[in-house]
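Everything on this sheet refers to the single structure shown next.
Some chains omitted; the rest stay in position.
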Amino acid sequence: MNIQEIYFEDYEIGHFRETFGRTITETDFVVHAGHTGDFFPHHMDKEWCKTQEFGQRVAHGTMVFAIGIGLSASEINPVAFSYGYDRLRFVKPVHIGDTIRTRLTIDRKHPDPKREGMGQVFEKVEVLNQNDETVLATEHIYLVEMRKA
Amino acid sequence: MNIQEIYFEDYEIGHFRETFGRTITETDFVVHAGHTGDFFPHHMDKEWCKTQEFGQRVAHGTMVFAIGIGLSASEINPVAFSYGYDRLRFVKPVHIGDTIRTRLTIDRKHPDPKREGMGQVFEKVEVLNQNDETVLATEHIYLVEMRKA
């Protein structure tokens, strides 16, 4: 982890980075169920899953999101604040043994209409599996300080 | 957990439910960091946090989301599918010892323009703390089957 100040003006549209991969294990399924309290059979009952569309356990959407975002937590920008996420979509299921990584691309930015001296930066987030398929997509919105004039 | 088939036509606008509460503990902070790999000092370093705006450790946004949604996982609707979330916003920080619960309200619905026989149902999700303040808000979108004509 490093600290690096990146101001609104410094964000370059199209700049992207990609994280290391992480294999999603049965352990992650069990930990996430226990962490959130969601023990739905879709995630926890391999016999029941055999009778369903995918034939096997499917990762919690909240887990793919939390781990996908967590993979990108490597640099602290003290002048940027997470405002929220838009259009979070679970594009494909993640199964036990899949390996995911996250690609983050600065998509667009504009001055914040309500907060003087701040801008909004939109980062496209794509979580990919080992076959380079997008499994989750969303847009991360940051509020970022502008350089003092 | 129960199974209950609820078709598109059955969703009533304005219907809401509220979950039990759950106290967010230091354990949850540590488990979430270990689960996601996000060990940012905002969540993990109480000394550093003393020097920051909130004066104490702040919960990961992804944790408030995952636990807030997990609290609502009590009933399975086999004819509904989670499509995604819109406008996920971290409204207020959650600290160690806060107790959160989730209020879910059916907000609006309309037939899916692309998928015949399916509708989209929009559920407003509010995670509240022990002071009835909203700490997280989002909108959950379901794809739901219509009754066979």
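So that you can tell them apart, the chains are marked A and B in the order they are listed, and the count of residues begins at 1 in each.
The definition used in the following text is that a contact is a pair of C-beta atoms (placed from the backbone, for glycine too) under 8 Å apart; a residue touches a chain by one contact, two chains touch by 3 or more.
Treat the numbers as computed from the prediction; the structure is a model and nothing was measured.
**Q** How many copies of the one sequence build the whole complex, if 2 are shown?
**A** 6
The definition used in the following text is that only the chains that are shown with their structure count from here on.
**Q** Could you give the separation in Å between the centres of chain A and chain B, each centre being the mean of its C-alpha atoms?
**A** 16
**Q** Please name which positions on chain A make contact with chain B in the complex.
**A** 1, 22, 28, 31-32, 35-41, 60-63, 65-67, 69-71, 73, 76, 82-90
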